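Below is one structure, written out as structure tokens; the observations come after it.
A protein chain is absent from this complex, but the other protein chains hold their places.
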Amino acid sequence: MEPIPAPLVDLTSLAPVLVLSVFTMMVLLVDLFVGRNKSVLVFISLTGLLMAAISAFAKGAEIPVYSFNGAYVVDRLSIFFTMIFCLSSALAILLSVEYNKREGIRVGEYYSLILFCTVGMIVLASSTDLIMIFIGIEIVSICLYVLAGIRRGDLRSNEASLKYFLLGAFATGFLLYGMTLLYGTTGSVKLLTIAERLNSGEVFTNPLMLMGVVLLVIGFGFKVASVPFHMWAPDVYQGAPTPVTAFMAVGPKAAAFAAFFRVFAEGIPELAPSWETTLSIVAVLSMFIGNLGAIMQTNIKRLLAFSSVSHVGYILIAVIAKNTLGSASLLFYMLSYAFMIFGIFGIVILLGREGNENLELENYSGLGFKHPMLAFCMTLFMLSLGGLPPLAGFVAKFYIFQAALKEGFLWLVIIAVLNSAISFYYYLKVIVFMYMKEPIGEFKISLTPITLFVVAIGVLGTLELGIFPGPVIFLAQY
Amino acid sequence: MFLTFVTFLPLIGAALLAFVPDEKTETIKQAALGIAVADFLLSLVFYQEFDMHSHKMQFEFMVPWIEAWGINYHVGLDGISLLLYILTTFLTAVSILASWEVKKHTKYYMISMLALSTGMLGVFIALDFFMFYVFWEFQLVPMYIIIGVWGGPRRLYAAVKFFIYTAVGSLLMLVGIIWMYLELHQQTGTYSTDILFMTDNLKMALEVQIWLFLAFFLAFAIKVPMFPFHTWLPDAHVEAPTAGSIILAGVLLKMGTYGFLRFNLPLFPAASYSLFPYVCWLAVIGIVYGALVAMVQEDLKKLVAYSSVSHLGFVMLGIFAFNHQGLSGALLQNINHGISTSALFLMVGMIYDRRHTRLIKEFGGLSKIIPVFAIYFMIVTLSSIGLPGMNGFIGEFLVLIGMFQTDVVFAMIGTSGVIFAACYMLWMFQRVMFLEVTNPENEKLEDMNLREKILMVPMVILIFWIGLYPAPFTKTFDASIEHLVSHVNKHSGIKHEEEGGAHHAAVKGKATVAQLLTTGTSETTVLVKE
Amino acid sequence: MVPLSHYLILSAVLFSIGALGVLIRRNAIVVFMCVEIMLNAVNISLIAFDNHLNQHDGQIFSFMVMCVAAAEVSVGLAIVIALFRNRPTVNLDEFNLMKW
Partner (left out) sequence: MVNLAFLVPLFPLIGSIINGFYGLKIGKDWVSKIACGGPILSFLVVLCLWVSLFFHPEGAPYPEQILFTWVPAGSLQVEFGFQVDPLSCVMMLVVTGVGSVIHVFSIGYMYEEYSYYRYFAYLNLFLFSMLLLVMGNNFLVMFIGWEGVGACSYFLIGYYFEKKSACDAATKAFVVNRIGDFGFLIGIFYVFQTFGTIDFSSVMAAAPTTLVYGSETVTLLTMFLFIGATGKSAQIPLYTWLPDAMEGPTPVSALIHAATMVTAGVYMVVRCNALFNLAPLTLTIIALVGGGTALMAATIGCTQWDIKRVLADSTVSQLGYMFVACGVGAYTAAIFHLVTHAFFKACLFLGSGSVIHAMHHEQDIRRMGGLKDHMPITYLTFLISTIAIAGIFPFSGFFSKDEILFHALMDGNVIYWGMGVSGAFITAFYMFRLVFLTFHGESRVDPHVHPHESPAVMTMPLIILAGLALGGGLLGIPLIHGWHILGNWLEPVISFDWATALHHSETVLASHGHHESFTELLHSKGEHHPNVWIELLLMAFSVAVALSGIYMAYLFYRKHPELPAKFTKGQWGFDLVQEKYRVDELYDEMFVKPTVEASERLWKDADMKGVDGAVNGVAQSIGFMSKIAQYFQSGFVRNYAMFMVMGFVVLLIII
């Protein structure tokens, strides 16, 4: 009998995951000992994230590195995404500190859940194996189910988590089925193998495979909240605690996109002719429905939810472009999106006060001249989301359009452009409320430092990526 | 570098103003005015230093901005942009002085004004598509804020309409820009969004040119605004505060025509040639239509707004005459319109400050009560009508004589605009200034104060100066126009074998007229000879 | 020897039953069950493929699915309990505070 092959374990490439997991455990442990004051946990988790971010470069220069016989990869995409995840989780945690104090969320698991979720995201972003992807997705989702419902006393929060959970599980079913069919038809769960088999023509497309592809689209589509699988997003965004909403809007979405990109652009590019149309339709629908839904909203969180749906539409274009430019633009877009979203939610949190979160747009009226700096930042973020130069959002859009035009998706780009024109309407609506309406009540805003700090980071990031995007583009592209 | 400094000076000023406490309105106003005036004076230096004999870019400055994409920060002035640049600084100063009475949120008003000025200046100096687009979109925001916050009753509607209408157009232009950017890479292997580089090295087939032309055309035509895309203008003008209207009419509209001169003609000469009949039709329709509609307006500002539609039609006509007279006429008309219409808006604003209404029927017999105002208003009105000896005439004359050599029909229709101009302007003047004083509220209007005189005097001086001795203005852009004309003719001449629809159209237009009158005349001439 | 297609058809049928259940049942718990059915349908097809291609990935995958399913159920039940505390019902149609 041949010797049992020792599984080749490459810990360095797993470094961020391991580090983060360790720190997460630590948080859980320490939580038992610290009393009501959770600042220690915050500190630990931040350090953990920092460590993870650093350890992401453990592989040094010789990327890409495939390990666990091709199930796990460390490459430009994964490293950059790891950075984004760590950043977003860190920002989310910072946002939560004061918010949790105010809203009375005193459970220590909160932070560990965010960290676990981050672990899941890293796995998701750097796995090239259907099984790993599945596991990653599930880690992420389960943490999010809990996080969404973390305010146990609040019925909205419960409802959000319930909806999210049910639909999530439902979507997981589809995703799984899709993976199964893909596996069955190609005979492998490793994206690379699948790719080369399709490439070399060993296996040829058949209905089952296509069906699998569609099911995958549904699965991922749900995770990134693209039409028509977006229905959960507004409700969940509204119900979940604001920092969690921000977190959901950036990190997990980015992770899902990473997997999305990997599976479709690296795994089954051969099937592009069949999934391009599908994805294009999904993208166009997302843009339209997202914008149309947002126009009528009066609750800022719902508004942002719909706008994020429309942004998913834009980002899908990058996936459809499926070239290196596409992946780079995906990275850039997610990063700038992270800055904007956290900035905005920071301001949203600042505007809220105990017992009343002031989430209606009316609450913003007159802000412009009461708190000019705050309103100015909000304006900045809104215009950036709308894609107005010289802000991050514009450069990101420019990037994506570039990628798409390179592949000749002129019509997609034109539709996207028209949509961003529509989107201006509701982004401007926020500005209208802030500057051009009389205040309904006067503001009792306590400018809490940490949240302000997050907002500042958001502003800096938005401006930096807008005015001097050079370095980041360089990182994303090469 | 100095150019950059002058361009960004207002923005810096705005940033500094942000730190002045809100209560100190007087200080803020003075500071803002100081900055604007300083900027204007500094911009005059460019006129001083400008080499009138070269069509090349001057005061050029270039630093890499986004190497990864081959995007540079590249600025410069040439004959086409120089005057517009100075006009912008000038009008900024004027409009800040004009809005001295703004009570609400003065600080933020001034900040937006200064920011706006930088945005506009940037548009005129940008020599890189990316940069151009950045400034082009950037200046929307302050304008939007100015209209939306300090505007009239329907300001929200007007502001949002202004913003989105313009955005739609420019976003399609963005697509065009990216397309050309990639195409350039295809052809030359270098990634660059440099306008000059692209103009020299990008070769495109006719139909491609036509598509791109249309993409750009939409953006600029909305800005100009040309006939079917003009409806945002009246709303914006009516709702905007006086200074807003001044800037809007004086500078923002010029960005459109500037865009045509800087991009459409040099980049897509063949398309320009083959599409020129359609553009000209829109232009002449705009001229007549704007004039007719202006005639029946009840609101002074609306009237002036529609008159702008008509005047800008002349400019477009001049641009698409493809010859020296037409182009220089168009450029001069840009400046003239900037001055006359701004002056008109100023004076309307003055009346508005006194009476808080702009409805013509509210007035009448004012020239008895406020004679000085009446004199200035008459001068401005006549210059807007295009009375010879005043600025308006030179521009229109050059435009029309230029167009006449390209196509008779358009020139004739355009010239008829001269008649209508007289109709609506004089009728308005009569109803406002002449006749008995019917409305008792007008009895006790006080005449222009010193500030208002200070505002108007330079305007009037310019009106007559350009009207009687335009050489100092025309000579700045002669060289550039020569170059542009030759460039366009050369590059479209190449294409003439393949197409020539343009010339056919032109010739046809001429032929029709000729035939009309020949068939009429020839045999009658025979009759007479016997 | 049962051919692959039979398994696939079975799993497809199961899957559709599960999905249908999710669509039509009002009781949260029952909806969980339906989701579970869907997952198990997937498992069947996994095993079937695995057997067909005689590899082991499929089996591993199905194990993973089971674990995950378990985890999900636990979380789900937790959520339902939390919900039940605030509002003693498991009827999904009563939970739409947030809409439009």
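Each chain carries a letter (A, B and C) given by its place in the written order, and its residues are counted from 1.
Just so it is clear, contacts are C-beta pairs under 8 Å (C-beta built on N, C-alpha and C of every residue); 3 or more make two chains touch, one makes a residue touch a chain.
What you are looking at is a predicted structure, and each value in this text was computed from that prediction instead of being measured.
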Visible contact partners (per top-of-document touch definition) of the missing chain: A, B, C
Touching residue (missing chain; options A:V65, A:M211 or A:L475): A:M211
Candidate in contact with the missing chain, chosen from A:L292, A:I414, A:A456 or A:L475: A:L292
Of B:L182, B:V208 or B:M295, the one touching the omitted chain in the full complex: B:M295
Omitted-chain contact residue, chosen from B:G13, B:G79 or B:G329: B:G329
Residues from subunit B at the interface with the omitted partner, ascending: 161, 164-165, 228, 230-232, 289, 292-293, 295-297, 323-325, 328-329, 365, 367-368, 375, 382, 387-389, 393-394, 397-398, 400-402, 404-405, 411-412, 415-416, 418-419, 422-423, 426-427, 430, 433-436, 468-471, 474-475, 478, 481-482, 514, 517-518, 521-522, 524-525, 528-529
Where the unshown chain meets subunit A, residue by residue: 162-163, 166-167, 170-171, 174, 210-211, 213-215, 217-218, 221-222, 227-229, 231-232, 234-235, 274-275, 277-278, 281-282, 289, 291-296, 422, 425
Touching residues on subunit C - with respect to the absent chain: 19, 22-24, 26, 31, 92-93, 95-100
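Here, only the chains that are shown with their structure count from here on.
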Contact-linked chain groups that survive once subunit A is dropped from view: B | C
Distance between chain centroids, defined by C-alpha means - subunit B, subunit C (Å): 65
Contacts with two or more other chains, residues of subunit A listed in rising order: none
Where subunit C touches two or more other chains, by residue: none
For the subunit C and subunit A complex, residues of the former touching the latter: 8, 15, 18-19, 22, 28, 31-32, 35, 38-39, 41-42, 45-46, 48-49, 52-53, 55, 57-58, 60-61, 64-65, 68, 71-72, 75-76, 78-80, 82-83, 85-87, 92, 95-100
Subunit B residues within the subunit A interface of the complex: 18, 65-69, 105, 108, 130, 133-134, 137-138, 140-141, 144-145, 148-149, 155-156, 159-160, 163-164, 167-168, 171-172, 174-175, 178-179, 181-182
Touch list for subunit A against partner subunit B, complex: 368-369, 372, 379, 383, 388-390, 394, 398, 401-402, 405-406, 410, 413-414, 417-418, 420-421, 424-425, 428, 431-432, 435-436, 468-470, 473-474, 477
